[in-house]
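The complex appears here without one of its protein chains, the remainder shown in place.
The chains carry the letters A and B, assigned in the order they are written, with residues numbered from 1 in each.
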Amino acid sequence: MASGKVPEGRWYTAEHEWIAGDGTVGITDHAQDALGDVVFLDLPEVGRHVERGTVFGVVESVKSVSDLFSPVTGTVVAVNEQLKDRPELVNQDPYGEGWLVRVDPEEPIAAGPVLLDAAGYRALPD
Amino acid sequence: MAVGTDWQQADRTPLIYDRSHPGRRGVRLPAPDVPAVDEAALLGPSLARTAPLGLPEVAENDVVRHYTALSQMNYGVDTGFYPLGSCTMKYNPKVNEWVAALPGFQRVHPLQPEETVPGLLELLAMMEEILGEISGMDAVTLQPAAGAQGELTGVLLMRALIRARGEERHTLIIPDSAHGTNPATAAMAGYRVAVVPSNVRGGVDLAALRGLVNGDTAGLMLTNPNTLGLFEDEILEIAEVVHQAGGLLYYDGANANAILGEVRPGDMGFDVVHLNLHKTFSTPHGGGGPGSGPVGVKAVLEPFLPGPRLRRAPSGELSWDGDRPQSIGKVRSYYGNVGIVLRALAYILSHGPEGLRDVAHTAVLNANYLRWRLADRFPTRYDRSVMHEFVLTLAGQKERGASALDVAKRLIDYGVYPPTVYFPLVVKEALMVEPTETESKETLDRFADALAAIDKEIDATPEALKTAPHHTPVGRLDEAEAARRPNIRWRAAGGAEGPPGR
Partner (left out) sequence: MRYIPHTADDRAAMLAALGLSDTGSLFEDIPAAARLGRPLRVPGPLTEMELQAAMRRDAAKNRSTEDLVCFLGGQFYDRFIPSAVGALAGRGEFATSYTPYQPELSQGTLAVIYEFQSMMAGLTGLAAAQASMYDGASAVAEAALLALDTTHRLTVVMDRGVFPESRQVAATYVTARGGRVVVPAADQSLDELLASLAEPPAAVVVQQPDVMGRVRDLRPLAAWAHERGALAIAAADPVALALIEPPGRMGFDVVVGEGQPLGNGLQYGGPTFGFFCVQEALVRRLPGRVVGATHDGSHKRGYVLTLQAREQHIRRERATSNICSNHSLNALQATIYLALLGPEGLREVARLSAAKAHYLVDRLTALPGFARMAPDAPYLFEVALTVPGSVADLNRYLLDRGILGGWDMGRWDPAWAGGWQLAVTEQRTRAELDQLVEAVSTWQ
């Protein structure tokens, strides 16, 4: 089961991304803990079209590399520029200052086959 | 070390730049015996260098003391036990260095006419033949510079043969326990990778393999014994499955030390093999290389080997034949790492047939003995006898609060280079131990005693592990910081690229 903090009022993917109602996307507390020290993020540029369930970026820790999967289909409208110099924000504050991108969704952000609510994410098998 | 050297007091590892002093020189060259030239006149202002060279200015004595000090901050097989799994850190015989340094081998230009290097060409031809015999292959190229380049050569050879048969296949099958170079190589050659899982005995899951092979399968890349130190005892069935699907078998020779003189990849059904001369045949690893990765093939693949190839004229003379219309092309310049090949040849000649078999038997005996010594505290995941190495799982230690990394770092305090950690990926908290045949029973016993002592410390004095190592020039380094804000070259204070103005 997914450990770590899982705040209410957001939606979650089985790949451990979260999305808030305003389209902000990040990785979960569980994900940052499993990755260890995040050292670099390869994120899309503003204006890029992203598709639900497909790779939109890469997160590197000291000893691992993981793909980032988009929770929704839409267009990237903002990228967290702070992470270029301070990737550790993803570890320190995954639901706040460590956000990754903001997406203008082409579909409603709601629980469904891809997005889980907090309870659904907590119940995921490990 | 009893006597303090300057680095022990320093707050950091010294750099040669720290010793730089403008105007100081290490080496002087003779005055020109022809009219001097000047680059400004020769090249003109747009081509002559204006940028500083950024090199230090030091005396020869500075250089000698600096690199001697750095060497003392390093640990090699010459220093002590180096049980690094998958790396075969055996003793590197000194006579091999002597051989490679002979002027008739060392001071020879790669473009010299063949008739000026007959002795060298004979030895290279002998080495091709010997490696063919050891691996059970019909032809060998010495060109690949390292195991990974051997892999690239091998998968390109496989593709060339498949294409010559009028087929296109795009998938290589690779076990989940494989070395990272295998999938990286496959991708470099434009192949898709299909991962075959390990079965409950730590080997290739034959049923899963049957499900994976199809008309798109170019082949299987396999290490045998595998990275768990286990021999794939279903290898003949595995080979049959792949061959029946029209694929080929690639042998990653990283673990060939275990099988010398007992079984040959060619007799197990492999079509292509690379051997790591720097592992199996004792050439020094040099802090990361150079290695050498000769590739052997079955006769059907010979036409595709990189050129040039050694050819013997009816008169007996050897020369290089560059006329290779079906070749995959060259993979490195000239003839490969000849100096490494000569060292490995010296090693093989020192042993002979019985000696090589004894290498394998002793490497396997040492691994099994050491595994037995450790068994009560450090289990292996698979309860089988192993070949030349074994993988401990420290999942139990992790539950008691010490990770595989903590145990590895604490081993340094006991005077041992730590085994490979966190590989292969299929074992939790993995510690991969390869003692090699050149270590004595006392060394193995001392290592086992050290690990047992550390295991007790996990409960008694856990801080001793968390803060280890304690007696090295530096403690555990912040790798996250290094990767987040890379500082990968020296700059003088103020940001200049070299010592001021030079």
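What to note about this one:
Operating definition for what follows: a contact is a pair of C-beta atoms (placed from the backbone, for glycine too) under 8 Å apart; a residue touches a chain by one contact, two chains touch by 3 or more.
Being a predicted model, the structure only gives us computed values, none of them experimental.
Check B:P110, B:G166 or B:G316 against the missing chain and you find that the one touching it is B:P110.
Considering the full assembly, B:R264 is the residue among B:R264, B:R309 or B:R381 that touches the omitted chain.
Of the candidate positions B:K428, B:K441 or B:K456, contact with the unshown chain belongs to B:K441.
Counting over the whole complex, subunit A has residues 39-40, 60-65 touching the chain that is not drawn.
Convention: only the chains that are shown with their structure count from here on.
The distance from the centre of subunit A to the centre of subunit B, with each centre set as the mean of the Cα atoms, comes to 38 Å. Considering their complex, residues 422, 479-480, 483-485 of subunit B touch subunit A. The residues of subunit A lying in touch with subunit B in their complex are 36-37, 39-40, 60-63, 85-88.
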